[in-house]
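Here is the structure we will look at.
Apart from one protein chain that is not included, each protein chain of the complex appears where it belongs.
Labels A and B are assigned to the chains in the order they are written; within every chain, residues are numbered from 1.
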Amino acid sequence: MIVLSADRLSISFGAVHAVDALSLEVEEGLVFSIIGPNGAGKTTLFNLISGLYAPDQGRVLFAGEDVTGLAPEKLARRGLSRTFQNLQIFFRMTALENVMVGRHRHEATGLIADLLHLPAVTRQNRQTREAALAALERVGLAAMAERPAGGMSYGGLKRLEIARALASEPKVLLLDEPAAGCNAVETEEIKAIIRSIAGDGITVVLVEHDMRLVMNVSDRIHVVADGHTLAEGSASEVRADPAVIEAYLGTQGAREATGAGG
Amino acid sequence: MAENLQFAFSGLTVGTVYALVALGFTLIYNSSDVINFAQGEFVMLGGMVTVFLGLAGVPLPLAALAAIAVTIGVGLALHRLAIEPARTDNPIVLIMITIGASIFLRGAAQIVFDKRFHSLPPVFGSDPIRVGGAAILPQSLVVLASAVVMVVLLWVFIDRTLFGKALIATSANRLAARLAGIDTRKIVGFSFGLSAAIGAVAGILITPITLTSFDVGTLLALKGFAAAMLGGIGSAAGAVVGGILLGLLEAFSAGYISSQYKDAVAFLVILAVLFAMPQGLFGKARVERV
Partner (left out) sequence: MSVGAPATQSRLASLWRHPLASTAALTALVAVTPLFLTSSYHYRIAVLVLIFALACVGLNLLMGYAGQISLGHAGFMGIGAYAVAVGPTHLGLPSWLSLIAGAALSGLIAFIVGRPILRLKRHYLAVATLGFGLLIAIVLTNESEFTGGPDGMLVPRMTLFGWTARGTIVWYWVAGISFLVGARLALNLIESPTGRALRAIHDGEVAARVLGVDVARKKLAVFVVAAVYGSVAGSYFALFNGHITPDVAGFLRSIELVAMVVLGGMGSIVGSLVGAAVLVVLPQSLTFLHEYEHMVLGLIIIGIMIFLRQGIVPTLAAAIGGRRQ
């Protein structure tokens, strides 16, 4: 079942066509990766899908419904969650509190109840805490729960954002360069986390530069360059596609790569 | 018709002062992202220092020059002693600092000068010139002409000199400017001094018409800011246009609606601009990168 699709999405910033009539379809339960050279429009595509930008043309469909231009908070309530390339951590809250915010759409108390600290709020706080702790354990950060996020390592923060997004129990999780800036060990941890998430039936859409991670973890790969689709297929198909090789390595490099048996 | 013309004249006159205050705001905002609430005090100081030096026996032209110099000094001091030490980009902190400076300067003026209204003799006499049934003071023309001259000089300076280019660079991207070897601290300090000079000149020229006192600064700053917002904060042309527009809006609404709420016009303008077109008439909308 197609759980997420983009239908000829386009957006321009001034004279720059960041995304140009791009279409893709993501099947439920798969790990779907979007790759491409820098400036190809991948994060812009994410921003379009997650409601941060409204497209100039085209549609976004989520679980069969047209959600084009819907605000991010409404998309979140339908089960779409995401992380950010440049980290949008709540630095003045603890790791646990960060993930607790991820539970927001499952929390049910209102302003008055919160002000008066009615028993329902105590119960809600406890439930949220427990769910948040579970998410932290999932990414191996349970020990850091009470640590202020501002004091955590970069790799830890990357995992924290994933835990926070997971806590909202999404149907589809968009990961924007989760391994960016991570060393080999941290990248392995991220890989394991992605596999575990996919194992739970959550659809993962990944934007990533680390080719080894992408090839290792993806069920399908969609290659983007200059704002439009270059190729799509399985890992081996994409790897052998001459257009892809050329986009990444240039014509000369492509000749060398294929000549050298790539 | 004559009535409308009269409103237009008074609106134009006071609008020019707003334009100059707005210009000062824009200069400082462009080079440092600071909204300088003490801008109005620069205007106040220009007028008041001239008046009191004059009362002390100093010939007026000299007093005026001295007033400009003093105000420039205050502007530079504001930058060096209050803005620089804060070491922050946080716009709220910076606004609060300039508000604090404005309160301080007002309090100081109260003591150094006095609490009364003061005037200065107009340059070309006080006989109004009759045009189409309405009257305009020669001093108003002086104010208008001086504003035009100042804007042109400013434009020439920014566009044609190396220092001016450095100013533009600093406002476009402070870090890049520093990496290119520009001493941004000096540039920002300079823009404070220049703003102060512009404000002081405006204050000296407008005093014969609207009088001056220790607390004219606050309202002027707010109205100047409204004008800058209307024109598009960051645009010098916008500041001038915004100022004139605001002056006219004020004069006409005072004439046709209510003179009691004249001061409210500026604040309503601020709110309207912020809601309807936050980038103002000539400003550019910004896109936030995630």
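Quick note on the criterion: a residue touches a chain if its C-beta (ideal position, glycine included) is under 8 Å from a C-beta of that chain, and two chains touch if they have at least 3 such contacts.
Remember, it's a predicted structure, so these values are computed and weren't measured experimentally.
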In the complete assembly, which of A:R8, A:H104, A:R195 or A:R212 touches the absent chain?
-> A:H104
Check the options A:M1, A:L115 or A:V185 and report the residue that touches the missing chain.
-> A:L115
Contact with the hidden chain (one of B:I103, B:I168 or B:A237) = B:I103
Hidden partner sits against chain B at residues 35, 82, 85-86, 88, 90-93, 95-97, 99-108, 110-111, 218, 222, 225-226, 229, 260-261, 263-264, 266-268, 270-271, 274-275, 278, 290
Missing-partner contacts on chain A, residue numbers = 50, 52, 71-73, 76-77, 81-82, 84, 88-94, 97, 100-102, 104-105, 107, 109-111, 113-117, 121, 124-125, 128, 146, 148, 150-151, 164-165, 168
